[in-house]
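Missing here is one protein chain; the remaining ones are kept as they sit in the complex.
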Amino acid sequence: MGLSPEIVEKIKNSFARQAMMATMQAAIASIGRGAVDLTSPLPDSCKQQHGFGHAALTFGLGDSAAGYAALTVMPPEAEVLTSEMKIHLLAPCAGDQIKARGRVIKPGKRLVIVQSDVFAITGDKETHIALMTGTMVPVLPK
Amino acid sequence: MGLSPEIVEKIKNSFARQAMMATMQAAIASIGRGAVDLTSPLPDSCKQQHGFGHAALTFGLGDSAAGYAALTVMPPEAEVLTSEMKIHLLAPCAGDQIKARGRVIKPGKRLVIVQSDVFAITGDKETHIALMTGTMVPVLPK
Amino acid sequence: MGLSPEIVEKIKNSFARQAMMATMQAAIASIGRGAVDLTSPLPDSCKQQHGFGHAALTFGLGDSAAGYAALTVMPPEAEVLTSEMKIHLLAPCAGDQIKARGRVIKPGKRLVIVQSDVFAITGDKETHIALMTGTMVPVLPK
Partner (left out) sequence: MGLSPEIVEKIKNSFARQAMMATMQAAIASIGRGAVDLTSPLPDSCKQQHGFGHAALTFGLGDSAAGYAALTVMPPEAEVLTSEMKIHLLAPCAGDQIKARGRVIKPGKRLVIVQSDVFAITGDKETHIALMTGTMVPVLPK
């Protein structure tokens, strides 16, 4: 099933209004039904004490990718909130860029279960650096 | 049991080298044995699409507070890595500042279990905005 | 605020219908608003290969305590489902009995955030053996 242009537009507009995404120099790589990919070039402003990307960068990119993936299975007027999220950090956040692949595991009217996998990419080598699972909640206008 | 000045110094130095903490305008509020508090004034660069602090800000502050709390119960030469962390977001990240209270739940040689509670503070009112639990790992020089 | 006798009765009836609670020889120790305690004497049928209580025993008791705690803040006609739960196992499940203390962290119409702490009790010594946080969902009759 395709994705309506309105929902794609809604996600692009929401993403453009997130200052944190700009701080992370993040970009939308793809938007599909139940699947959104985001990338970031690991800006210096988001690093930790050893020069790797901070866990907050990995978390933020993965959380946003999962949230937008969830938004694609919600009603057009819904906004999305993260209720909870767990992250396993599997390898250092280092490379040319990182990519977060957000996926809907189980859609639902009241909550949407999501997974995000984050990869560090250097040349054509991808390393799985984080595995995240969480709960997204639709927020409807009153 | 008191905390050695060397460990306090080590935490301050590590914190000062974290660019992400500077981006979040974070500051160390207190360092005690198994207990570290960090604050952030919610800079505009860390907001999401509705003007609240981004989940990555809440996560990053809570994760760092928990990591430094864990560092106080590790050998002096250890560095600390987050292995996994779960965050429940309880209320919007809005206020004059947020404060993360990292605590050691169970110290150990191979892993340290931690909790972080994040509060939004406006005037003298504190709102509990996030509950986090996670696993920190000591990294020793070879 | 007190708890209506109807809700106490509802919880006792639901508990009595859970075969798994009988298998765990579990009992209700107390029911309060947003707070339910359950106990189990660690039956042999619920042990693991080293003679300790199995993680499923600790999880099951903590999950049920948290679920019933959530039920006390839901409408009288609601049933409760666990959506997700994380458990940190802090110490071996060994002793005369274990006690799970379920607590509501944040009530809500669509989801209730809960915490459960499980203790092993021997004589008058309590050991904290598990820390759990999770999401409970009310299910209303159609």
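General remarks:
For reference, chains read A, B and C in written order, and residue numbers begin at 1 within each chain.
Rule of thumb we're sticking to: a contact is a pair of C-beta atoms (placed from the backbone, for glycine too) under 8 Å apart; a residue touches a chain by one contact, two chains touch by 3 or more.
Since we're looking at a predicted model, the values are computed, not measured.
The chain we do not see here touches A, B, C in the full complex.
Shown as candidates are B:37, B:63 or B:84; the residue that touches the absent chain is B:84. Touch with the chain that is not drawn comes from one residue among C:31, C:57, C:73 or C:129, which is C:57. Where chain B meets the omitted chain, the residues involved are 83-84, 86, 110-111, 113, 135, 137. Mapped onto chain A, the footprint of the missing chain covers residues 86, 88, 90-91, 105-106, 113, 115, 128, 131, 133, 135. Not every partner is drawn; the one left out touches chain C at residues 14-15, 17-20, 22-24, 44-50, 54-57, 59-60, 63, 79, 81-89.
Note that only the chains that are shown with their structure count from here on.
The pairing of chain B with chain C is characterised as same-residue: of all residue numbers used at this interface, over half are used by both copies. Mean C-alpha positions place chain A and chain B at a centre distance of 22 Å. Residue positions of chain A touching 2 or more other chains: 83-84, 86.
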